[in-house]
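Step one of this worksheet: look at the structure below.
Only one protein chain is missing from this complex, and each of the others stays in its spot.
First chain written, first letter: the chains are A and B, and each begins at residue 1.
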Amino acid sequence: MAESLIFYSLAALVLLSALAVVTMRNTVHSALFLGLSLAGLAGIFAELSADFLFAAQILVYVGGIAVLFIFVVMLLGRASDLHLRQINAQWPAALLVCAVAAAGLWRAARSFIAPAATRAPAPTTERLGRLLMGGYAVPFELVSLLLTAALLGAVFFSRLEKNP
Amino acid sequence: MLEHVYLIALIPLAASLVILFGFKENPRSRAPYLGIAAMLWCFLQSCAVFHRVAASALPLSYEANMEWFRLPVQIAGKAFALPLQLGVLIDGPAALMLCVVTLVSLMVQIYSLGYMHGDPRLRRYYAFLSFFTASMLGLVVSSDLLVTFMCWELVGVSSYLLIGFWFEKPGPAYASKKAFITTKLGDCGLYVALLLLFTKTGTFQISALRESVAHGYLAGAAATAVALGMLLGCIGKSAQWPLFIWLPDAMEGPTPVSALIHAATMVAAGIYLVARTYFIYLASPVALETAAWIGLITAFLAATMAIVAYDIKRVLAFSTISQLGFMMCALGAGGYAAGLFHLTTHAFFKSLLFLGAGSVIHAVHTNDMRRMGGLSKKMPITFVTMVLATLAIAGVPPFAGYFSKELILKAVYQHSPAMFFLLAAAALLTAFYMTRLIMLTFLGAPREEELHQHAHESPASMTGPMMLLASLAVVSGMALAHAGFIERLLPLSAAAPAEELAAREFPEWLGAGVSVLGALSIVLGFLLYRGPAFETAKALKRRFSGLFELLENRYGFDAFFLRLVEAADALSRFCFWFDSQVVDRVFVDGWGLLTLIWAEAAQLVDSRLIDRTVDGFGLLSLDLGGGLRALVRDGQVQEYLMYVAIVVSLFAALLLMR
Partner (left out) sequence: MTLSSCLLLSGALFLIGIFGALTRRNVIGILMGIELMFNAANLNLAAFNHFLHPGGVAGQCLALFIIAIAAAEVVVGLALVLAINRNADTVYVEEFNLLKG
């Protein structure tokens, strides 16, 4: 019962802040709500007994990505932005698309009638570590390569030219 | 030596091919010498073969075969592969024929050196001669009736080529066609007979066939049908009644070719085939009787026709037909050895007669005996040899014809006295018309001075062969008949299992009587055609003009066949008319028109309906694309994304809602 209460409140938090992300006129607010939404999702991860994922979500998304967004928004933001429309003209069409997709997804989601998990939650960090160093070693290494490439790419793109 | 006897047939073939492809056409071509050399070799080989066969105590029969191909057949639902053989079968008749054919061919080729001197197509001539001889030799040695049939047809083709050698003249062209078509008419019978034979016995091999007949696999109606079919082929080839009409016309070819045709290669083939398959005839008394009667009719009719002919070669042609009739009659009457013996002796004196006639024609450049006369002083060698040949053919003892004709008459008498008398009459006629020929050509006074002035004796290349053949015409009968040699060489038991023929005593006085009558008919001819204008004969002709006319028209056989051809022509013209006017116009053209109309309609539908529809689809998609493009603002990433989202969401919804 308590679990459900926590889940639904967290779900409400996630959805509301996500809506705020896409509707706020001020981009700074959007970025802040993004952090909130991601944090709420981290809570749901915790409830799904994914403790390492919870930690990673907090660390990477809330602590890294959301903050990065805020940095960039602040770097590029202008005062005039606050008076401009942030939603473009095709929003009714987008809404329609979402409605159509929602109908399909509704059907799909309702079709899963899985028993509630009965197993007691257990820490997953060790198993994840073994998996990443064992069976998923190659993808793991590839991801590290990707991250290095992304790092270099980011430095390359954001570097200020000396003489424009 | 016998192992390589097939070379006797193959060497002339090779020679002919070499001459045809290896030499240039040239009146002074060296090609003749190659042909003569090949034939000389063949002649020597043949003599050696003949010696082997003649020297053996029993009649030697040598056979060697090689499998040619297998013929898949189905008998009662089971598949068999019947082997067809390619091989040689040498026995008495074959050895004798080999000698005759090669000798006559050799003589003719040597003779042609003089006769055809300066002809622009000398190479071609000699190639054909060699080919002709090769075909005949193949026919002689073959152990298999299928190969025999092939050679038989090759003989027909080469005779066509040689009779029509001077094809630029209308006469030879017509004559070669006539010969070819007439003999083909007979070949149809032979062909059907061969088919029937194969279905009955499953083999073409002569020795195997002999076994089959001996075991009674081929008897009764089947044997009669086969024998009659073959007889039809032989009638065509050997110019028997009623298919003899081609032979007188075949005179249009060069005279040496006529000698070859009449003596060795063409007409002998029919008689030889009858002899080769004699065991089949023995199994069918009806066929034998038919052969005898056909031979008899031919012998008599041809002899009468020869009496009135004025063309020297034509007289000889009728004479050949008549003599072939003698042979056929002898074979039909059971005189196996007699028929073949006469074939041999006849080959010698008939080739000689033709070569002599060629010599005369060479000298006076005409065939018409009415324009000759008194040539004996101008052409002594020709005259003497011709007289010898005449004596031989007339059956005067001791010349060659006497012995063989005596044997024939004896055999026929033993078969049926009635036939004997008719045949004896034909023999007397033979003596008469041959005397007439000599009288008209060589004796008496020259009737045309100019021709007589220019006449001269032929060169040695022509008289040489004639003299050789003349000596053979004199002695061959005596030599072969000496101490029953010919009957040992050609025993009936080799052709068929021993069969007792009804022996009727042949009275000696009959033979003597025929000889005396023959001498008398010679004298009669001498008397009738004596003097420069042969008044007696002319008077007789006026007296019996109706009979003469009948004979000169050859009893209307030519007209009959001509009428037949005309009828066939009319029929085919009608068929052509029907085909071109009715079938072509109505059915073929009508069908074409229908197709055209249908195609027009289809084209209309296609262009108006289908093409427009296709174009419409193209235009529609073009318009649609243009319209859609107008809707889209270029370069807007989010719009693109929007379309992607629309499509993906639609598909997702469709898939998930299903």
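As a convention for this text, a residue touches a chain if its C-beta (ideal position, glycine included) is under 8 Å from a C-beta of that chain, and two chains touch if they have at least 3 such contacts.
Keep in mind that this is a model prediction, so the values were computed, not measured.
**Q** Residues on chain A that touch the omitted chain in the whole complex?
**A** 3-4, 7, 11, 14-15, 18-19, 21-22, 27, 30-31, 34, 37-38, 41, 44-45, 47-50, 52-53, 56-57, 60-61, 64-65, 68-69, 72-73, 75-76, 81, 84-88, 90-91, 93-95, 97-98, 101-102, 105-106, 108-119, 124, 127-128, 131-132, 136, 139-140, 143, 146-147, 149-151, 153-158, 160
**Q** Even though one chain is hidden, which residues of chain B still touch it in the full complex?
**A** Within chain B, the residues that touch the unshown chain are 634-638, 641-642, 645.
By our rule, only the chains that are shown with their structure count from here on.
**Q** Quick one: report the Å distance separating chain A from chain B, using the average Cα coordinate of each chain.
**A** 109
**Q** Give every residue of chain B touching chain A within the complex, in rising order.
**A** Its residues touching chain A are 638-639, 642, 645-646, 649-650, 652-657.
**Q** Contact residues on chain A for chain B in the complex?
**A** Those in contact with chain B are residues 88, 90, 93-94, 97-98, 100-101, 103-105, 107-108.
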